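Up next is chain A:
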Amino acid sequence: MELSAYPLELPPDDRPMVRFMNVTKSYGSLVVLDDLNLDIQRGEMVSVIGPSGSGKTTVLRMLMTLESINGGVIYIDGKPLTHMERKGVLVPADEAHLRRMRASIGMCFQHFNLFPHMTALQNCMEGPVQVLGLSKAEARDRSEELLKMVGMIDKKDQHPSRLSGGQQQRVAIARALAMRPRIMLFDEVTSALDPEVIGEVTEVIRRLVAEHDLTMLMVTHQMGFARDISDRICFFYKGKIEEQAAPEQFFTNPQRERTQQFLRAVKDAD
Partner candidate 1 sequence: MWDFLQTYGGRIAEGTAVTGAQFGLATAVALLAALAAGLGRLSDHWPVRAAATTYVEIFRGTSLLVQLYWIFYVLPLFGISLPKFTAGFLSVGLNVGAYGAEIVRGSILSVPRGQWEAAYALSMSPLKRMRRIILPQAFVLMLPPWGNLLIELLKGTALVALIGVADLMFVAKQINGSTFLSAEAFGTALVIYYLLARVLITPAMRRLERSMARRLGRA
Partner candidate 2 sequence: MTFDWKWDFVWEIAPRLAAATLNTLLAAGSGYAIALLLGLALALGQRTRWPALTFVLRETLEFVRSTPLVLQIFFIFYVGPQVGITLSPWVAGMMAIGLHYSAYLSEVYRAGIESVPKGQWEACRALNMTTRDTYARIVLPQAVPQAIPGMGNYLVGIFKDTPMLSVIGVTELMQTANAIGSETYRFLEPYTLVGVIFLALSLPTAGLVRLLERVLRRKLGM
């Protein structure tokens, strides 16, 4: 589809928080996302599952504008994410547009990616001060409140190297929230953690779901957790959504052969 065929904005009565419209992504000849269509509603928690290499991370990274887009358009709250209007048609966006759009999205990574030369508190304050232009005092209040929420307030002056994986991940969540995003992305945030600390991180995400009206997209291998907290499960297979459904339906009565295979394989591994 030509870029000119896409709407400059989505109509007010059809504005999901996130819409992937015919999105394609490839590395050379390897097609990673193949004509992807996906809507995520305001306040919805969607879990993305699927075999390794199926394109789950890529979906999140494209939303975070960490990867370029090869085809299609992504809309955030009705506005194109990596495109902008010029002379009545969409063209690839410039940096200013990307920065404006990125402001509503936050992301947590598998390997936390905390800044090693800053304390937990400084990590959280960095964005609010440097990017949002908050005063140090405001940023500190906001960050301390979030560190309290993730249970890390008593470690706020520690550098990441002195924190366990679970603690680092909780700081990373606080750091992302400090930017007050409307959409949060979690890419296997518990995969690099020791089993005994996974709970402390999932607990934080559980609270986010319960107490905030964030729109969330989470890639995870923890089926039980996904089932507990998601509004919807998206099963990716080879760059396409093979099946999506509400958790109960998805786990108790999967429709597709591949989904059933995958769920069996995961169960066997447990």
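A word on the picks: all candidates are chains of the complex that A comes from, given by their letters.
Following the convention adopted for this analysis, contacts are C-beta pairs under 8 Å (C-beta built on N, C-alpha and C of every residue); 3 or more make two chains touch, one makes a residue touch a chain; residues count from 1.
All values derive from a computational prediction rather than experimental measurement.
> Pick the candidate touching chain A in this complex: 1 or 2?
The single touching candidate among 1 or 2 is 2.
> Where on chain A is candidate 2 touching in the complex?
Its residues touching candidate 2 are 64-66, 99, 102-103, 105-107, 109, 111-119, 126-127, 130-131, 159-162, 175-176, 179.
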